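Every protein chain except one is present and positioned as in the full complex.
By letter and in written order, the chains are A and B; residue numbering begins at 1 in each of them.
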Amino acid sequence: MSETLKNQSSSPRLELLNITKQYPGCLANDQICMRLMPGEIHALLGENGAGKSTLVKTIYGVVAPDSGQILWDGHEVEIKSPSKARDLGIGMVFQHFSLFETLTVAQNIELCLSRSQLHSIGDLAERIRDLSATYGLNVDPDRFVHSLSIGERQRVEIMRCLVQSVKLLILDEPTSVLTPQEVAGLFTVLRKLSSEGCSILFISHKLHEVTEICHNATILRGGKFVGDCQPANETPATIAKMMVGDLAEQDAGYEKAFGENIVFTAKNLSLAAKHPFGTTLKQINFELYKGEILGIAGVAGNGQEELMSIISGEDSRTLKNTLILDGRDIGTQSAGLRRRNGLAYVPEERLGRGAVPEMSLSENTLLTHSRGFVQSGLVNWKAVKEYAKSLISQYSVKCHGEFSEAKSLSGGNLQKFIMGREIGQNPKVLICAHPTWGVDVGAALAIHQALLQLRDQGAAILLISEDIDELFLLADRMAAVCDGHLSPVVRAEETSIDQIGQWMAGTFINESEQQEALA
Amino acid sequence: MIQVQARTEPSTLMTFASPFLAIVLTLIFGSLLFTALDKDPLQALHVLLILPLSDAYNISEMLVKMGPLLLCAVGLALCYRANMWNIGAEGQLLAGALGGSTVALMFVDSNSAFAMPLTLLGGIVSGMAWAGIATLLKVKFNSNLILTTIMLNYIALYLLIWAVHGPLRDPEGFGFPESALFSDATLLPVLSDSGRVHLGVVFAIVLALFAWFLLAKTHLGFKIRVYGADEPAAIYAGYNAKAISWFVMLFAGALAGLAGVSEVAGPIGQLTPNISPGYGYSAIIVAYLGRLHPAGAIVAAIFLAILYMGGDLAQIEMGIPIAVVGMFQGILLFFLLACDFFIRYRIVPLREKMA
Partner (left out) sequence: MDIDLITQVLFAAIKTGTPLLFIALGEAICEKTGVLNLGQEGMMLMGAVVGFMAAYGTGNAGFGLLGAMIIGMVMSLIFGFLVLHLGANQVATGLALTIFGTGLSAFIGSGVVGQTITGFQPLSIPVLSDIPVLGKVLFSHDVMVYIAVFLAIIIAFVANKTRLGLTIKAVGENPNAANAIGIKVLRVRYLAVMFGGAMAGLGGAYMSLVYTPMWVENMTAGRGWIALALVVFASWRIGNIVLGAYLFGLASIMHLVLQGMGWSISPNLLAMLPYVATIIVMVIISADKYKEKLLAPRSLGKPFDPRQMA
């Protein structure tokens, strides 16, 4: 779809001139210039670490630039704080929402308003209901945020900006947490805002979305401005080339595989949530075959975390005759014993869970891989170091050496290291959560290759991801979770993004309940 | 102008230099304080720091104080490495003294070769039991370890006072709240004729070296470090969190209990209400000053023992209240925590802000 932009002739709403920001050891923004017109939907594109977040935080007053100018409606301004930004009419929806779960929607919104704004609004709850109806946001001011889904929370953040009558709305990767259907709803709201003259700065790395909704795009790479374009005139491939440079190869389609022998089974897995904000798992059944990747899609917080921790044994509650690994009931085993029986796990959080931040890579190797390195309780550190070195070179982990602290590595390199460590234990089953989240294209490619290689060696991989594109790329069979239910499992080439998207929204739950009722 | 800047990697140099810098700053602060109090600062520092090391007798007394400090601190260092906030070394020490004394008083008229080992065992087991209560409450009921161990410190103190006023009081002691004197067979052997340095001091150093070995070379030690540095990672890796909690707490309890029984069966020779001038609390500072490393704890324990000795001497020689020791300990920990800032940050000249 091609967007047309009115008001082309009017003066720019926001202009950035030579914005520069230096962090220790990293030039996050280098002389960046950008211009936004009223009503324009402008994409800010770039790889992780390209400097997008720093730039928008500069505009929103969270980060102070070292040099450069910001012009707002043609006047130079210094945006010292988020409240100053809000006074100007700039609103921002953060990637990791800046909401307070123990407060209500109205209280969350109130905290962002100055006393005078609050005064001029009068009845805040009423205003929220009005705007909610106007834009179809469906936000209830009296609900507590912890009871809201991810999509609803995002709408609260947008509402927070609307209440202040924003002239510029910044959205940081707004679609990465939504189902495809929710994304469509979001775009409707954005188009309406745009038509009313509100400028929108849209950060994304999903190129098809950018081409769908944005008028113009600015592309950053390594903290530098590398170009701009009108997405409507480009293809995702041409934009991608600008984002990552010429060196990057795109993931081509991979060949699908079919496993034959069952290696892992989850039978009637039901489990009460451990805490009130958790998800209860309901009657989950699936099998993993040797030599296949089973992809599980779903919006965060629908039971993925609970599913992984009960399978891996991190959740120490025992289940009988529910989790079968290679013919053995592992439901009563400790996490350590499950590992020794052939289960490996790449968790979502690399730093702080998959690796100890303050420990060296060799120590982090020993974290899960102790076989052969410990004799009668004593650690053979020399052997651990040698092995860590071999992992580093085999998976081209960029670091100073095996003595480097885990936290000194970039996300992608640490993920390659963790992936290598887990694969190095020759697992029968690998659980892998969001493997390429926040990872640059080169590392993502390497991680994909490693997963496929492990699959081809005969291991079974349970791949859990919010990135539906990645799932379609890698998974041989697919399913989705919603509210603790698991959808039917289907072959990847026999389903579509649309069907999986509907399953993510839970359409299968009613179907299955109806079937149960009929049966 | 200057500005603070985060280091890309923590500074190893500052990690080691920080305790010494903190000591220097504490001494400077102390000098100013003494000046303000009209005491000659040089003389005060001399009495506090040099006099305790001036002759063989003073050195031996200093080592006698170092023993319990080191024993408690090594146990605490291990606990803190595992992120177990055990503040209960004082109570565990008192429990050890009480339990050990109970055993020792069975051997008042005996020359049995078992008297001393059984007394020590009684102390160790009592210390472990006292630490075990807090651990049980933590592991089983999720109680706040800091608060339970503190409460158990007070409870142990009153238990001890009750015991010396009641069941363990010397029937021939004219009503003084003290136990009977232990028999010679119960007492820890003294290492040299000139001082009071006893076997307990040797235990302390040997156990500190053992703890060092444990942390650096064993898989268990590695698991303890992982558990303390990053609990989610330890759970992810499948380590048994409860077992680690139990191990460090019982180890610390055993060491503190040994410290307590070594006091009553060592330099004191009987159970009295005042067997510890707060060794268990000072051990927290020793553990920190020693960078939670058993070898560092040896050095730090010597320093704090000197300060204790110096405090005694300063009271006698210069009329400075003994409370100054406690105050210095607090200031020392403040300065240490402040200096540790520079492990992660450095001060650099302010860059010209480009306009």
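Observations, loosely collected:
Criterion: a residue touches a chain if its C-beta (ideal position, glycine included) is under 8 Å from a C-beta of that chain, and two chains touch if they have at least 3 such contacts.
Computed from a prediction, not measured in an experiment: that's the story for all the values here.
For the chain left out of this panel, the touching residue among B:45, B:108 or B:159 is B:159. Looking at B:151, B:209 or B:295, the residue that reaches the missing chain in the full complex is B:151.
When you scan A:10, A:83 or A:453 for touch with the missing chain, the hit is A:83. Listed here are the subunit B residues that touch the chain not shown: 4, 6, 85, 87, 137, 141-144, 146-148, 150-152, 154-155, 158-159, 161-162, 165-166, 281, 284-285, 288, 321, 323-331, 333-334, 337-338, 340-341, 344-345. Contact between subunit A and the absent chain runs through residues 23, 28, 53-54, 61-63, 81-86, 92, 94, 97-103, 107, 110-112, 115, 274-276.
We take it that only the chains that are shown with their structure count from here on.
Taking the mean of the C-alpha atoms as each chain's centre, subunit A and subunit B sit 47 Å apart. Here subunit B touches subunit A in the complex through residues 5-10, 217-220, 222, 225-226, 229-230, 232-233, 235-240, 351, 353-355, going by the rule given at the top. The residues of subunit A lying in touch with subunit B in their complex are 20, 24-25, 66-67, 312-314, 334-339, 345, 347, 349, 352-359, 363, 366-368, 370, 374, 377-379, 381, 405, 408.
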